[in-house]
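Of the protein chains in this complex, all but one are displayed in their positions.
Chain naming follows the written order as A and B, and within any one chain the residues start at number 1.
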Amino acid sequence: MITLASDFGTPYPAAMKGVLCQRTTAKLIDVAHDFPRQDVRAAAFWLREVLPYFPPATHLVVIDPGVGTDRHALVVRAGEHTLVGPDNGVLIPVAKRLAGDGAFDTYTIDETRLEAVTPTGNGAPSSGRATAQAPSRDGPASNTFHGRDVFAPAAAAVHETDRDTFADLEWLTPLETSPVALELPEAALENECAHGEVLVVDDFGNVITNVPGDFLAGHDRIAANGTVVPVGETFAAVSPGERLATVGSHGYVELDVNQGRGEAAFGLEAGEQLVLEAVGEE
Amino acid sequence: MITLASDFGTPYPAAMKGVLCQRTTAKLIDVAHDFPRQDVRAAAFWLREVLPYFPPATHLVVIDPGVGTDRHALVVRAGEHTLVGPDNGVLIPVAKRLAGDGAFDTYTIDETRLEAVTPTGNGAPSSGRATAQAPSRDGPASNTFHGRDVFAPAAAAVHETDRDTFADLEWLTPLETSPVALELPEAALENECAHGEVLVVDDFGNVITNVPGDFLAGHDRIAANGTVVPVGETFAAVSPGERLATVGSHGYVELDVNQGRGEAAFGLEAGEQLVLEAVGEE
Partner (left out) sequence: MITLASDFGTPYPAAMKGVLCQRTTAKLIDVAHDFPRQDVRAAAFWLREVLPYFPPATHLVVIDPGVGTDRHALVVRAGEHTLVGPDNGVLIPVAKRLAGDGAFDTYTIDETRLEAVTPTGNGAPSSGRATAQAPSRDGPASNTFHGRDVFAPAAAAVHETDRDTFADLEWLTPLETSPVALELPEAALENECAHGEVLVVDDFGNVITNVPGDFLAGHDRIAANGTVVPVGETFAAVSPGERLATVGSHGYVELDVNQGRGEAAFGLEAGEQLVLEAVGEE
């Protein structure tokens, strides 16, 4: 099985699927292709929360604002899963999660030695390739779409290869440095107060914080940046349109509105600082 | 085959797919994940119109504003199909359709006896689970994402089980009461006049009413809430940008604009009342 995640919208993911289908009969499953554009942190969060629910698989991840630069292209072996994507941190939180308490192995892709992607027919896209500002070089057909030209062929190839023999692939080399780091922020907890941050806002408008859900235990109300709201075990603990704090499906405190949009009601968006204070009875 | 329908947007459906793939190799087909949020009636309409085109399958449906409350979680056996979703009426119109003139069987899921969903790795979402306002209880990892923690595992399990032996599954019990009812409204017809309602507006902006298409037979013009428009057999019966009434692909009268948006042109949205009058020659 190969999963696909990107910030591409459509129809670019289909070109990746075509390349994959040319090289493997693996089942393809979309994770999402509408991650916030070039938002490495948001994608890193979602991948960490979603990919662990899959059985062992190859995960193709292309959130890649540095496409075409000299950033590395990576293959990461984490637990029983394999991740393929750019070296910008997007793979790191999920790699740690998938590896459990163990380490993960990181390889770098030599894109000049990957089998080239060749579309059917005449007038192939590479025919108009610019050589502006750069001497001709070996490499992928495009400088702007490595999802199609580098990551998809690499994902298909590693999916078709025994995971214990990645080192035998001539285009794959153990990364000698550390991959680019990305740490999702952790909340600071003291007594009845949590200093945290909004990690993401989901498609429902739920404000997902980095405060562990246990913070709510034993309280019936909290203050979020000074606004007091009830603690509910379900959205329906309050009337439609009313605000609440609850433990979301990721185990964190979420600030929500029953059948409404929490981010509008609380005036919060991803990356904003947040203070939660327990005000209810313990 | 398992189909998936929800109002989740992304990437929550991927977590459900991961859980399914851990437990079954069934082909997965998306029906839609952008149904109007928490709009049980709209989803009920679309499921009734779309699912009957599938071969016998298991259909996972999660439009669930009451998630985490004591609403039942259902498995419905209707004709050769199996439906899995919340007991809020969303499954009923399609269950009736799929059962043809027969009855359908309804079971309730005991979520405390379902095999638990366990993600790979450390820091699993359930670790931060709140116990706020409630003593610890057996149950799913989350109170807000039963699609992942209840409905997906249940769908995988019933898909892997002979439909005649559902009663043998220890976590499935025949529902002793009636499921929550949901009737899509029917138009009242008298002579040359129909009193109906807008069921939904589709992604093209077509206004789909509950007036049977036969109402248009023999007429070349109708009045919709007083506005006279031509009756056309195809969108192209009128010029681009012009309004018309036609028989849509669901068999109902639709109010449309050729290559434009009917809901804007007619000023109508889902749930609004509508009077259609035949004014053309019969």
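Convention: a residue touches a chain if its C-beta (ideal position, glycine included) is under 8 Å from a C-beta of that chain, and two chains touch if they have at least 3 such contacts.
Quick caveat, the model's predicted, so the values are computed rather than measured.
Only one of the listed residues, B:160, B:214 or B:269, touches the absent chain: B:214. Of the candidate positions B:23, B:37, B:71 or B:97, contact with the unshown chain belongs to B:97.
When the full complex is taken into account, the listed residue touching the unshown chain is B:51, out of B:14, B:51, B:255 or B:274.
Across the interface with the omitted chain, chain B contributes residues 1, 3, 5, 27, 29-35, 46, 49-55, 57, 79-81, 96-101, 202-204, 212-214, 216-220, 231-237, 246-252, 254, 259.
Seen from chain A, the chain kept out of the figure touches residues 8-12, 14-15, 17-19, 21-22, 28, 37-38, 65-69, 117, 119-134, 141-145, 148-149.
Basically, only the chains that are shown with their structure count from here on.
Each chain gets one centre point, the mean of its Cα atoms, and the points for chain A and chain B are 30 Å apart.
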